[in-house]
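Sharing a structure below in structure tokens format, with a few things to ask.
A single protein chain has been omitted; all remaining protein chains appear in their positions.
Up next, subunit A:
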Amino acid sequence: MSNEHIACPRCDALYPALPLKEKQIALCSRCGCKISEAKADSINRTIAIAIAGLLMFVPGISMPMVGATLVGQHAEVSLVDCLVMLLQKDFLIVAMGLFLFTIAIPAIRLVTVLYICLAIKRNQVNQTHRQFFRSYHFLDSWAMLHVFFLGVSVALYKLAEYADIALNVGLAMFVGLLLCSIFTHITLDHHYVWETLEQASDA
């Protein structure tokens, strides 16, 4: 019974589960919410993007993103520097928010997708992968790399008025990381992963 039907995540309307062809999307006819989507070459693409993202992760957060020069003094700052500054000034809650939303959660999500997709690709799926993938869903809306990037842009725009601004390699790395984080979300076919995880451990 339960594999023959799908339900809308937003309004709980029940539909018969029709097999989707590649790139087809199932929409709810009552509330318009997307129910599921069959994505092309999901596992391979996701692995590639997750590896790219992880490569850019360390330079993205630790290399200087932007620099400013004022009255002959030059300062450069990376994401980690922001965190250290907040900790030194005892803004513990803000520091924790910054650490979780821009460092810890994006890292966990990239590692999780890579781990799951590699396991599926090599047909070595077991029970623990379910726990892992569940955590991925739990952290879905808490990654805020995109917001931090907008924050960098706004801060630069403000500073450009009275200081000389320089963009550094760290910023390019960070943007790459941000794009990879978004693209894994786009390429990963949740429905397919769950079906595979289920079949593998039932067999």
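Here, a residue touches a chain if its C-beta (ideal position, glycine included) is under 8 Å from a C-beta of that chain, and two chains touch if they have at least 3 such contacts; residues count from 1.
FYI, contacts and distances are computed from a predicted model.
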| item | value |
| --- | --- |
| UniProt protein name of the chain not shown, from "Paraquat-inducible membrane protein A", "Sorbitol/mannitol transport system permease protein", "N-methylglutamate dehydrogenase subunit B" or "Polyamine-binding lipoprotein" | "Paraquat-inducible membrane protein A" |
| Option from A:A50, A:A68 or A:L177 whose C-beta touches the chain left out | A:A68 |
| Contact footprint on subunit A, counting only the chain that is left out | 1-3, 5-7, 9-14, 29-33, 36, 66-68, 70-71, 73, 75-77, 81-86, 89, 91, 93-94, 97-98, 101-102, 127, 130-131, 133-134, 137-138, 141-144, 146-148, 150-152, 154-155, 157-159, 161-163, 190-191, 194, 197-198 |
